[in-house]
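Coming up: subunit A.
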Amino acid sequence: MIYDLQIEIPYLLTLLLVVPLVGAVATAAMGGKRERYAKYVAGAFSAATMLLATVLLFTKDMGVYDESYSWIESAGLRMSYILHVDGLSVLMVFLSGLLVFLVTLFSSREGDRPNCFFALLLAMEVGLMGVYMSADYFLFYIMWEVTLIPMFFMISWYGGPRRHYAAIKFFIYTHVASVVMLIGIFALVFQSASGGVADFSFQAVLNGQFSDTFQAMVFLLLFFGFAVKMPAVPFHTWLPDAHTEAPTAGSVLLAGVMLKMGSYGIIRICLEALPQGAEHWQWLIIATGLVAIVYGAYACIAQRDLKKMVAFSSISHMGMVMLGIGCLSEAGIQMGIFQMFAHGLITAVLFMVCGLAGHNIGTREIPLLGGLASKMPLFAFFMMFGFMASLGLPSLVGFWAEFGIIFSFYEYASSNGMLWLIAFCLIALLLTAGYYLWAMQRTLFGRLTSKIDLSHVHDISRPEAAALGILCLLIIAFGFWPQAAFDFIEPYVGSLGAI
Partner candidate 1 sequence: MIPIEAYLAFAAILFAIGAYGVLAKNNTIVVLMCIELMLNAANINFIAFAAYSADAIGQVFVIMTITVAAAEVAVGIAILLNAYRAKGTIEASGLKSMRW
Partner candidate 2 sequence: MFVEYTWLVPLLPMICFVAVGLIGKRTPEGGAYLAIAGAAASCVISVLVAYEFFTSAAYHDPGYVTAEIEWFKIPGGFTLHFGYYIDSLACLMMLFASFISTLIFVYSKGYMHEQGAKKRRYYAEVSLFLTGMLGLAVSSNFLEMFVFWEIMGLCSYLLIGFWSFSHPEGDDAADNAASAAKKAFLVTRLGDVCLMAGLFVVLYSFGSLDYVRVFDAAAIHAVDQDMLVLGSLLIFGGVIGKSAQFPLLDWLPDAMAGPTTVSALIHAATMVKAGVYLVARCYPLFAQASEVMLFVGIIGGVTAFFAATMALNNMNIKRVLAYSTLSQLGYMFLALGAGGYLIALGIETGDHHLIAAGAAGYVAGCLHMANHAFFKALLFLCSGSVIHAVGTEDMRKMGGLHRKMKITSVTMLIGSLSIAGFPFFSGFWSKELVLETVMHASDYGAEGYLFTILWLLAVVTAFMTAFYMFRMWFMTFSGKPGHASEHCHGESPASMTAPLAILSAFAIGFGFTILFGFDALLSIGVEGPHHQFTVGAGEAKGFEYLSDIFGSAYTYLTIALVLGAIGIAHLMYNKRSVDAGRFNGGGESFVYKALTKRWWFPQLYDQISWKLGYGVARGVDFIDRQVVDGTVNGLSNAVAGGGELIGKAQTGDVRSYTWAVVAGVVLLFALMLALFYFIGGGI
């Protein structure tokens, strides 16, 4: 294991929460005349967080890490401050740290109240890190909701013309889902209570005994909560709106790591705590995944807004994650997790590129664009790279995930005599190539558009190119050596085993 460097930093996980939190406060304080320097402060803190998150990869036991303190113990409740990182979360933590740093770098041109902007980014990072690291339902839920608020403000302050509608819709819709999930969490925690004490820690719930009916019922509650976040069709409509209106940085984080909270939750909570429930509803998970894959791909074709198209593609690709999980096999779950990571990297590139289109050209309407490759070669390169990675070009990271997921699904379908279901995946792969290529044909290639004024259009700036470049390198690196990620995921999936 090339990663096993045995680095140890005390309170590493807590630091991952505290550093961005302090950063958020410090950045927010850079108001008024100092706001020019806000980005440097934010950059420093996000870089520090990213470094810590990277260090986590090199710690003992492949990133498995624990911190635990008692928090509330009263009225028959026990909530604890437990942070835990394992193979499932370590990549997500790394991804969160990476993407926040990169969007900070990417957004360095932000001129409207930059202190608030970057503070919101860092605040979001706190929530994201918290979700992926907490091992206590109370803490988990808190962090889960904490991510909403910065995103709400991010969209409503820095968003597009329909930002109010989109922000409120995002906020309410996902909140409704969370509260339903909360009920599921209550059910889990209190059902597993022993000795009159309801312990909110993951471990306590794992020790609980649940009947099959209970598992099936509670699974649905939790699954709904997570499915909205992912988002699964038909609970997805908040996403295209949120993405279309959100600023680039917001979209990147939303698609890159926030959607993964849903799939993370399904694995971490639904599968770990409710294995029988998962088995009972396996058809539902698979159906949801399949529908999302095909529906999302089809919806992409009809979109005129580049960003909305990418948003729908996220739905399709997260459907892949769902499908992988739905196989309930080690391979499926491992590849699902890998797809979460892969999609995080790729979609970040896509949203950055779409954001650049909106920012540099002034419109993201595909019919208005055309021939941009001659005007903005670097932009064209990154866009093409992102699209190719997203449509699953072999040797890039997305392909392995999709290959693995569809193969696991093949195993499932084959052993259940439903091989024809594979056709849906294959159709979706084709459609994916279709909408990306069509979009490229209409935006990058062909005649240079005369529908918009291109005289002030300039290519990508250095920080933006740097952010995109780093992502592209990672996409290639993990594409050539997916085992580097599998090394983390495998032990976790192995421990999940029983399914």
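Here is how the candidates were picked: all candidates are chains of the complex that A comes from, given by their letters.
Methods note: a contact is a pair of C-beta atoms (placed from the backbone, for glycine too) under 8 Å apart; a residue touches a chain by one contact, two chains touch by 3 or more; residues count from 1.
Values in this document were obtained by computation on a predicted structure and should not be read as measured data.
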Subunit A: touching candidate in this complex (1 or 2): 2
Contact set on subunit A toward candidate 2 in their complex: 169, 172-173, 233-234, 236-238, 295, 298-303, 329-331, 334-335, 371-374, 388, 393-395, 399-400, 403-404, 406-408, 410-411, 414, 422, 426, 429-431, 433-434, 437-438, 440-441, 444-448, 481-483, 486, 490, 493-494
